[in-house]
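Okay, here's the structure, questions in a sec.
Heads up, one of the protein chains got dropped from this complex, but the rest are sitting where they should.
Residue numbering begins at 1 within each chain, and the chains themselves are lettered A, B and C in the order written.
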Amino acid sequence: MHEIVSAVAGKPVIVGISAPGFAAMRSLALKSMEFGAAGVMMTPPAAMRTDEQITGWVRNAARAIGEDIPFVLQDHPTATGVVMAPRVIRQIIEENPSCVMLKHEDWPGLDKLTTLRRWQQQGKMRSISILCGNGGMFLDFEMLRGADGAMTGYAFPEMLRRVVDLSRHDVEAASDIFDAHLPLLRYEQQAGVGLAVRKYILKQRGAIAHEALRTPGPHLNEEARVEVKRLLRRLILRDPDCGATSS
Amino acid sequence: MHEIVSAVAGKPVIVGISAPGFAAMRSLALKSMEFGAAGVMMTPPAAMRTDEQITGWVRNAARAIGEDIPFVLQDHPTATGVVMAPRVIRQIIEENPSCVMLKHEDWPGLDKLTTLRRWQQQGKMRSISILCGNGGMFLDFEMLRGADGAMTGYAFPEMLRRVVDLSRHDVEAASDIFDAHLPLLRYEQQAGVGLAVRKYILKQRGAIAHEALRTPGPHLNEEARVEVKRLLRRLILRDPDCGATSS
Amino acid sequence: MHEIVSAVAGKPVIVGISAPGFAAMRSLALKSMEFGAAGVMMTPPAAMRTDEQITGWVRNAARAIGEDIPFVLQDHPTATGVVMAPRVIRQIIEENPSCVMLKHEDWPGLDKLTTLRRWQQQGKMRSISILCGNGGMFLDFEMLRGADGAMTGYAFPEMLRRVVDLSRHDVEAASDIFDAHLPLLRYEQQAGVGLAVRKYILKQRGAIAHEALRTPGPHLNEEARVEVKRLLRRLILRDPDCGATSS
Partner (left out) sequence: MHEIVSAVAGKPVIVGISAPGFAAMRSLALKSMEFGAAGVMMTPPAAMRTDEQITGWVRNAARAIGEDIPFVLQDHPTATGVVMAPRVIRQIIEENPSCVMLKHEDWPGLDKLTTLRRWQQQGKMRSISILCGNGGMFLDFEMLRGADGAMTGYAFPEMLRRVVDLSRHDVEAASDIFDAHLPLLRYEQQAGVGLAVRKYILKQRGAIAHEALRTPGPHLNEEARVEVKRLLRRLILRDPDCGATSS
């Protein structure tokens, strides 16, 4: 972890610390901060279902890791099955001063963004940073609903950056770029093989040394490689600045 | 349905009406009441997860079927995945005057019974009938925690009745009977095959004409029949009044 | 059902008959055929997990509805949790002569298409029709992997038709149209609200009289309507023949 935090030189690193026990979470949180992380990220486990269980778990977890460590609340029902109502997120933000950000991965989740931002504008909720996940599949509209940016993976992370920046002053230009990438972005959303696609492209782009996933992860077969090349060829036509090279 | 309600002559019949759409629920509820049912039973579908979704769904469903039709709220997370906090049940009871009973099938669920009865005693919640399900696996302690009775299936339903009655004045006698039946009761808790066991015994007792389940349900193989006979033989020794005959 | 089959005059209608019991499935299948359906569709229920359980269920179900009724096998793990290996699908096709089509909704599912078509070409599997679902999110590549077409919902069903037709002789043109629709298609993939979007557009296009979903379905709020209008405006620029009118 030390190497990673050093390597990104100046960029804030958030470390996911979700674990079955609070003791393990505390130990991982302390180590992360010691190594230079900007904060940690946590999400309630699958057994937390009612509003009360969810808010109680976060309260106890925040206390367990130490209330001086800033944390990101991850709202990720498609992975955990834990559904947080907007009012539950608000309560968590109010009760835990060390909660500094929401990683928004609810799906569908556009109305949740609107509700939270409205409360904030009406002074009913403390202001908080909101970054979006889920591979960026709805980043175009998430920005219009009030998100601050993206915190997710994609073979062309700079596209996410451009969409976020442009969406503040030229919405149509932001959508043009986003739409150009959507066919590939969607292809990367395939469970399992999507990550193999991402690493295959990142390797081609020189960003990583090896494209292999940790076993027993999937690998890209020939059919998929042909499809990815086709997607890249078409992408370059629509977004020549994307950074891809036709090969 | 008409035949069933007539056949039980005077015993109150509750008809489960849970369905994907409110229109179907309303139509089924009206037909049930017309045929002489004492009330209907409903449970929020799996997509209802937060406190607000659950209470909202019940409110709308109660309105949809008609607020003059008494209904039972079924709390059955092991089947639906919907977890209702005690305060959610209280809110449902407060908001819906036509909610007259709780079918308690949470698991583990003893503390939920205690919480609800405490609120009731403290005047924080309207009094309501609570009957327990889950095959009666915890009926002995559910009665001590404040349940009114059982509403579940078992090859010897009169045992449930005896335990409920005895638990009000002779707790040890109630437990003696309950414990005598527990080995068989547990055997009936096996998913799928348990229902085949129940119908096999009910057929032997002359309560039903055929033991077959609707296809594609399971049937009892020879090994299971031998085991059930053994359980019955041992049951008679401990509860000679159970109504079983050694065969 | 009679009215629907009559109304589509000549177009083949497939009726979904999946139900907990075989008796209900048989009765629904017979009624469907009587009313003029071209066939029925079924998918094994969630409790069928192993290869043997799945093939056994389909064998018994096909026999139960009558082997003279042609049926579509629906492969829909994201809805049912039942995962069918390619060899399981092949076994079902071999064992059940009345199985005439596969509705392919596995996800990710491109390699499954390739495997099935390869077996067919190698003479290892009887030829069968394959139509794709999942809202058409991968229709462009599904056609290249050997699908025969789509069987799914979208606000512009004729686009699916055009992509299917074009993909046989002009792959780039097919992708151009598909990509133009992808931003809206993806928007329609949102659980719950997606169906409201579809009905809203179909209503605007004069295809249906009312956009309301059956209660308790969601309705489109103002934010979503603005977003859909924006998606339609951008769609018309890229696919002027799509049939949408700017409003």
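For this structure, a couple of remarks:
The criterion applied here is as follows: a contact is a pair of C-beta atoms (placed from the backbone, for glycine too) under 8 Å apart; a residue touches a chain by one contact, two chains touch by 3 or more.
Since the model is a prediction, treat every value here as computed from it, not as a measurement.
Though it is not drawn, the left-out chain touches A, B, C in the full complex. Across A:13, A:30 or A:64, the residue that sits in touch with the chain not pictured is A:64. For the chain left out of this panel, the touching residue among B:27, B:98 or B:114 is B:114.
Contact with the undisplayed chain is limited, among B:35, B:119 or B:141, to B:141. The residue touching the chain not shown here, chosen from C:88, C:147 or C:166, is C:88.
Listed for chain A, the residues touching the missing chain in the whole complex are 21-23, 57, 60-61, 64, 214-216. Contact residues of chain B toward the unshown chain are 107-108, 110-111, 114, 137-138, 140-141, 144-145, 175, 178-179, 182-183, 186-187, 190-194, 221, 223-224, 227, 234.
Along chain C, the points of touch with the absent chain fall at residues 49-53, 77, 83-85, 87-88.
The rule is simple: only the chains that are shown with their structure count from here on.
Shown here, the protein chains touch in all possible pairs. The interface with the largest number of contacting C-beta pairs joins chains A-C.
Comparing the centres of all chains, each the average of its CA atoms, the largest separation from chain A belongs to B. Residue numbering at the chain A/chain B interface overlaps substantially, since over half of the positions present are found in both copies. Annotation, chain A versus chain C: rotation angle of 180 degrees from the Cα superposition, expressed as a multiple of 5.
When every chain is represented by the mean of its C-alpha atoms, the one lying closest to the mean of all protein C-alpha atoms is C.
Computed centre separation for the pair chain B/chain C is 39 angstrom, with centres defined by C-alpha atoms. Spacing of chain A relative to chain B, judged by their CA centroids, is 44 angstrom. Within chain A, no positions touching two or more other chains are listed.
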